[in-house]
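This report refers to the structure that appears directly beneath it.
A single protein chain has been omitted; all remaining protein chains appear in their positions.
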Amino acid sequence: MKSLSALGVCLTGAFLTFSQVAFAADCEEITLGSAISLTGKYATNGAHAKNGYEFAIQKIKDAGGIKVGDKCYNFKVIYYDDESKGDRAATLTERLVNQDKVQYMLGPYSSGMTKAIAPVTEKYQIPMVEAEGASRSLFNKGYKYLFAVLSTSEQYLASAVALAAEKAKESGKDPSDVKVAIAVENDPFSLDIRAGVLEDAGKYGMKTVIDEKLPRDLSDMSAILTKVKLLKPDLLIVSGHSKGAATAVRQIGEQKIDVPMVAITHCEAADVVGNFGDAANDILCSTQWAETLTYEDPLFGSASNFDKEFKMAYSEYADKTVPYQTAQASAAVYVFKDAFERAGTRDKEAVRDAIAATDLATFYGQIKFSEAGNNIAKPMVLRQIQDGKYNVVAPSEFASHKVNWPRN
Amino acid sequence: MNARKALLYIIVLAATLAAPFLFPDFRTQLATLWLMIIVALTWDMTGGQMGYNSLGNIFFYGTGMYVAAVIAIGIVYDVGEYTDAAGGGRFEFTDAQYFSGMMLGIIGAGLFCALVAVVIGYLTFGLRGPYFAIGTLGVAIAAGELVSNWDWVGGGQGIALPVYPGDFDTGKLYFYYLFAATGVILFVFLKWLYTTRFGAAINAIRDDEGKAEAMGVHTMRYKLTTWAMAAFFVGVVGGISAFQLIHFEPLETAYQTINLGIFMVVCVLLGGKGTLWGPIVGAVLFHVFKEVTWNYLLGWQWVALGALIVVTVVYFQDGIMGWLIHRKPEWFGIRVEQKNLAVGADE
Partner (left out) sequence: MEQILGNLSLLFEFPVVNLKIVVDGVMIGALFALAAYGLALVWGVMNVKNLAQGDFVIAGGYVAWWLSGKGMPPLLGVPVAFVVLWGIGWVIYKLVISRVIERDLFTSLLATFGLAIMIAQILNLLFGSDTQSIQLEYDTLYFFDGFVDVPIAKLLGVLMAAVLATCVIIFMKRSRMGQAIRATAQDARAARVLGIDTEKVYAFTFSLNSAICGAAGAIIVMVWVIQPFYGISYSIRAFVIVTAAGLGNLPGVISAGLGIGVLEQYGAHIFGIGYQQAVAVMLLLLVLLVRLLQQRRVRQSLQ
């Protein structure tokens, strides 16, 4: 009888839902390991990443846990502070594997740390999904157990170069007339970005008029900016983590630097809008992710939903932008969940193979790993600060606004 | 040497050889312990024994790293090309190339550092006391800054060496024994050295350099030789470290003035300057303390380190060995004659 079976279906559905909720509470644990920077120069971003991991773990718990075969699990992470030092990260990874017996790792913050840990996880054959190491030199060593959800570093400011070439053509000049100035911090990540920019600039035949490395102990760019004033480049590139971004925006404003296009990294992490207001206008910021992008998935919802819920869970972000470091950390955890469910077992080799076969749509973007382990399905996005807001201006299929050029 | 002491040494040697098998999970930490012992002993050579407190011995550690790496890579490939690839690219090393490169690199590192010590020493040994300390610190910092701008050796990226071919665990065993062997050789060498005229001469320099010179001791020669010997060993462990760590950066790893650079001084102060066992005791205590507590003192570990330095310097000037010698002089073959403390230590 229809009504009875309908009732039966309803009751069964209700029972299942309730049992999910009930069971989520007593799901077993899968332990993940993470050596992450809680102190030292990467502490701020290490915290962003850790919050991203924890937020995702909580979301998964609330949604009923991970279904591996016919059992359910929740993630638990053992964190150790690597003090932003590579050799410490490697030692701690060994400790996690040998003493804490973890079988799966979440990545550390920064390419440098990831480079230090990767040989260790590779030797012990521990699958690691990392979200904060973008250097392409991580992916040409034949690592089989390293997977990265983020776009690699040489793509960071490549679209700025392309944009500069476009604007040159629009004003009737040849792209090879464009003069490029580069100032990056003397660390592996920023040097990778520089390599990407130089490669792309080289393809257009552009001339590099300034190419200098900022020392890590200094926060004063005035010597370089003086040269910028003299040599008048068309494109100024600065990359130096949050400190570099803050110094650049501040001093560009102070010294009234008049370059038509300025592109930097880590704007959001340095909160240049909040700290420098108008001085930050019309600066291009590269980002791995923006909450205005139209990605979505069943666990986190849309990108803007992630943004909203994260701010609710972590109120200290309430009046700032959620940094992409956090978003990609959550995406990494999601990849693990998806992989465990597809593998149907906790055996690390099977999980590793499942990760390699990932083809997942997430709020962060599409995730699909190449043979080498990097994510080839998600592009870097360029945003411009317009009236204090970050608006996506490139690549064109995601652009919501037109770029203001030249910079006012 | 009496039977009791011989037995003691045999036990220690046995423990050294067996340790990585007794504690297989701690191989890397044991290797690091030997590293600390070696840098502490070498610091004491110029510091405690000779009175020239250097804050820049880490310069030899970093330089040793770089020299060893450059030699090992340079034998097979063009160094500039290798470092340009920044860890990527396909640069394969056969087993023979790896090991021969490492051995040559390590020896080369030691020799080069000894040579550099003589050159730098010629300039810096005119400085005394705190100026010497600041000057050597300056050398170490300057080296770090300059090397980080030198693209041929990788600049800010540092150098990534090939991984130990073969089993990871065996690799750790291998590095442990390299460090331990260096440490044992250094210990035996110093034990002998401090009983010779050389040892007496450098102690004389420490106690009163003016008088020593007046007595005919060629102080400059002794100073340079001592520092060169210390530099040799520090350079060697720098070289070994390079291969153990695989990837190192100029300021964070190689020329780490605030980490290993200051640890070596703390170890010696803790254990007792100017004694043979002092640096060893200090290194062991310090390393164990650090490994055990640092993760629990999260955030505060560096404050604790600074406090440890201050407290040790202010209150425990003579370190543990100094305290022991004071309390139990008989253990050290010192006869306390009534009111005089005759310091004729043979330990």
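Letters are used for the chains, namely A and B, taken in the order the chains are written, and counting of residues starts over at 1 for each.
By definition in this document, a residue touches a chain if its C-beta (ideal position, glycine included) is under 8 Å from a C-beta of that chain, and two chains touch if they have at least 3 such contacts.
Keep in mind that this is a model prediction, so the values were computed, not measured.
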From B:N53, B:T83 or B:T182, residue that would touch the chain that is not displayed: B:N53
Touching residue (missing chain; options B:K5, B:R128, B:R221 or B:K328): B:R128
Touch with the omitted chain, as defined above, among B:T94, B:N149 or B:T195: B:N149
Residues belonging to subunit B that touch the chain removed from view: 53, 55, 123-124, 126-131, 133-135, 138-139, 141-142, 145-146, 148-149, 258, 262, 265, 269, 299-300, 302-303, 305-310, 313-315, 317
Touching residues (missing chain, whole complex) on subunit A: 39-41, 43-44, 183, 186, 211-215, 217-224, 226-227, 229-230, 242-243, 246-247, 250, 254-256, 275-276
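Rule of thumb we're sticking to: only the chains that are shown with their structure count from here on.
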Touching residues (chain side subunit B, partner subunit A) in the complex: 25, 28-29, 85-89, 145, 148-149, 155-158, 160, 163, 168, 245-249, 251-253, 259, 295, 298-299, 302
Touching residues (chain side subunit A, partner subunit B) in the complex: 38-39, 80-81, 85-87, 90-91, 94, 98-99, 112, 115-116, 119, 123-124, 136-137, 140-141, 185-188, 191-192, 213, 215-216
